[in-house]
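What follows is an incomplete set of chains from the complex, kept in their original frame.
Labels run A, B and C following the written order; every chain starts at residue 1.
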Amino acid sequence: QRQLAADDSLENLAQENQILWLDIPGVHDSVLLKKVARRFDIHPIAAENIQHTGQRPKADEYEDQLFLLLHMLTWNGEEKTVETEQVSIIAGKGYVISFQEHPGDVFDPVRRRISEGLGRVRRMGADYLSYSLADAVVDNYFLVMEDLQEEFEELEEQVLFEDGPDPSAKVHSLTRELLSLRRAVWPMREAASALMRGQIPAISEEVQIFFRDLYDHIVQIIDWIELMRDSLKGLMDSYQSRVGNSTNAIMRVLTIVATIFIPLTFIVGIYGMNFQRMPELSWPLGYPMVMALMALVALGMLFYFKKKKWL
Amino acid sequence: QRQLAADDSLENLAQENQILWLDIPGVHDSVLLKKVARRFDIHPIAAENIQHTGQRPKADEYEDQLFLLLHMLTWNGEEKTVETEQVSIIAGKGYVISFQEHPGDVFDPVRRRISEGLGRVRRMGADYLSYSLADAVVDNYFLVMEDLQEEFEELEEQVLFEDGPDPSAKVHSLTRELLSLRRAVWPMREAASALMRGQIPAISEEVQIFFRDLYDHIVQIIDWIELMRDSLKGLMDSYQSRVGNSTNAIMRVLTIVATIFIPLTFIVGIYGMNFQRMPELSWPLGYPMVMALMALVALGMLFYFKKKKWL
Amino acid sequence: QRQLAADDSLENLAQENQILWLDIPGVHDSVLLKKVARRFDIHPIAAENIQHTGQRPKADEYEDQLFLLLHMLTWNGEEKTVETEQVSIIAGKGYVISFQEHPGDVFDPVRRRISEGLGRVRRMGADYLSYSLADAVVDNYFLVMEDLQEEFEELEEQVLFEDGPDPSAKVHSLTRELLSLRRAVWPMREAASALMRGQIPAISEEVQIFFRDLYDHIVQIIDWIELMRDSLKGLMDSYQSRVGNSTNAIMRVLTIVATIFIPLTFIVGIYGMNFQRMPELSWPLGYPMVMALMALVALGMLFYFKKKKWL
């Protein structure tokens, strides 16, 4: 295996008895892309898919070429968003070409394993190298999910124990990230399924087992995403229930205070009237009697609230 | 390829060694339709489907003819609605007939590609031309989705950051548009799937690959629709949560103010009574003592609210 | 084709070289039913299904007989309900027997087409006649759906623009009608699917194409039902959101008025007390000073509400 700078003379490649890995960082140099497409006889639809990013992940076969389109995901911790980058892989007899949307070090682990002479990349064919590249992409998903899980747990802590502020904006944005994640991962499940079932002849049976493992990892990611979405929904429900209960408790206090004092205030209002003829006003025990009456009214109400279990 | 005005003599067509593309703008001229149907031996059910618009999108085969029924969508920016137009395509050996509900320029890009001699339309058969027409229709969906996405993001901005008015009417209408969109696109998925899997012999293997790409685009649209629907639901939830919290905050203030002042008002009411015998009234320190009592009551309540975390 | 009164001598039928259509209006005359069943060798399970109405729609085959069980639907505009009637069709070599739950004119359009000598009913076999009868039933669904759509749009108008009364009872009843409609139509999809796929040999390939069209119509009905259910749910959400917002607005007014005046009323209460020693009362500027104090309190509160965006 050799890796080439993008401006190498493409004509001299892949003549040797090795597996050639051509890594093209950035798909915006359309001249280079056209050169590569002509040299390796890439199907025009595949070529279009490679260049126009934003495609759905897929695993297709064009004659004797395997075409993998994946979404590389990275968690942007500052903006709290998942960033998507399209990665395409073309694998034919004796060569693998990988296209990255932006230059980056996605495939570093694979490169390291190759240069260290370890792993099976050297020993096995282009299909295994394709698997290794796809595996490097999927391994990254677990890192992204762990970041999201951390965000989620922080939020959960806040909502359930700390009487924190309204989490709905954060829940909304986390859900949005999960939805876009699912949008990237879900079609990869189909793709991996096609690859592991031998629907694509370019994959040898030996490598199918590896794609079965990749499939398991993708399903695990999907399960994780679904679990987190359900948990987010549950979290929101808990929050709303807590807020509702708090409102309820406040309502209760207002009701009890208001319901007790409003009639009492009315009674004292009566004896604040300035009528010339109000016999009670001149009774010697008028004042204590009114006070006693009001105490009775208040106690009666408290008793009623107690009975209704509102207190 | 030649294109004909609708009133051309149909009898002389398709005798040459070319692919004939007959584009019929408007399906309400039933005499012309009958003429075309007789000349090209269109199955009566297909003919009925072409004329009675409002059918479900589908891909069927009648003997050696391919019948495609699609929905052309356009975004009406003023009324904020998605408008649907039925487009039918009949493809046989050496000819393609397209029917549009209303005269329009849906197929302009295809026409341009043909007249420029570019593209594969000239080189390949009637099946590829059918694909090109279907592709032109599906490409338009992305434009419609982008308009809807813009509407959505404007709404999101309003709801999440600007404390805007009740978005439920807009959410309702946007959801309705999405539902009618989904209703148009969902059956096209099945149709494209049938076309790409070789279930319809009229499609050559070479063109099946193009229909596979079309299928991917349709699935992308469906994913996008689902994502937006989920997001709209989430947006509505966020809005309701915000409104609920605002109500709650208002309730809290009302409660605190009312709960503190209602008992105090009762106390001042007591000493506003006109009983002749109210010893407190003549105490030299009666007034300051009552004021102190009321301050105590108010402070006690504030302390209680603080403890309950209502303040 | 001949059509017979129900009390005809059944023994002499179907000997001729024609297709016999026997239409039996009402399935409660069990003697007649038994006679028909014996004469045409109807499977006992089919016979039971015909007589005991309330069965699930289905398409079955008993030896060389096709058995279709359909639900005829009619919209009762007064009671605003969808009424269901069971229609069964038995088709064998040279004869079609239709059973209606109640006498009615469901099959009038078919009868008219036959008597006018138009259409394909005369030319084609018993399978095409069965299709025509089923088609007449399904065509009726569109009329029912249009009535429901009208009901829905009236309701929508009311809810979204007219500030009408609580629509939940109407939404509830419309949803119930939709659910019972879906219960009738959904199994017909399976049945039509079996008929169009050639799973039932009694259907010739030529007629399968017609059943494919029927299938498309049924799926269109189902899509419509689902769309309306989703819209009803959305309508209810809009209504609740509107009611919630209205409650909120009312709350706001109550809070602001109460929160401003409750403290002021307390202040005027203080100076209504009858203590002998209240120095403020004899201050020359006591009254205007208190009035100014109260204005200050009120303005402070208004300012606070403004800041909180509650006003």
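A few remarks follow.
What we mean here is this: a contact is a pair of C-beta atoms (placed from the backbone, for glycine too) under 8 Å apart; a residue touches a chain by one contact, two chains touch by 3 or more.
Being a predicted model, the structure only gives us computed values, none of them experimental.
Note on stoichiometry: the full complex in this file contains 5 copies of its one protein sequence, with 3 placed in the shown coordinates.
Rule of thumb we're sticking to: only the chains that are shown with their structure count from here on.
If each chain is drawn as a node and touching chains are joined, the picture is a simple open line.
Under half of the residue numbers found at the chain B and chain C interface occur in both copies, marking it as a different-residue contact.
Overlaying chain A on chain C by C-alpha atoms takes a rotation of 145 degrees, rounded in steps of 5. Rounded to whole angstrom, the centroid-to-centroid distance between chain B and chain C, based on C-alpha atoms, equals 23 Å.
A straight line joining the Cα centres of chain A and chain C is 37 Å long. Across the assembly, chain B contributes 247, 251, 254, 258, 262, 265, 269, 272-274, 278 as residues in contact with two or more other chains. Looking at the complex, you find that chain B touches chain C at residues 43, 45, 48-49, 55-56, 58, 60, 62, 163, 166, 168-169, 172, 175-176, 179-180, 183, 186-187, 236, 240, 243, 246-247, 249-251, 253-254, 257-258, 261-262, 264-265, 268-269, 271-274, 278, 280-282, 284, 286-287, 290-291. Interface residues of chain C facing chain B in the complex, by the touch rule stated above, are 160, 209-210, 212-213, 216, 219-220, 223, 227, 230-231, 234-235, 237-238, 241-242, 244-245, 247-248, 251-252, 254-255, 258-259, 262-263, 265-266, 269-270, 272-278, 308-310.
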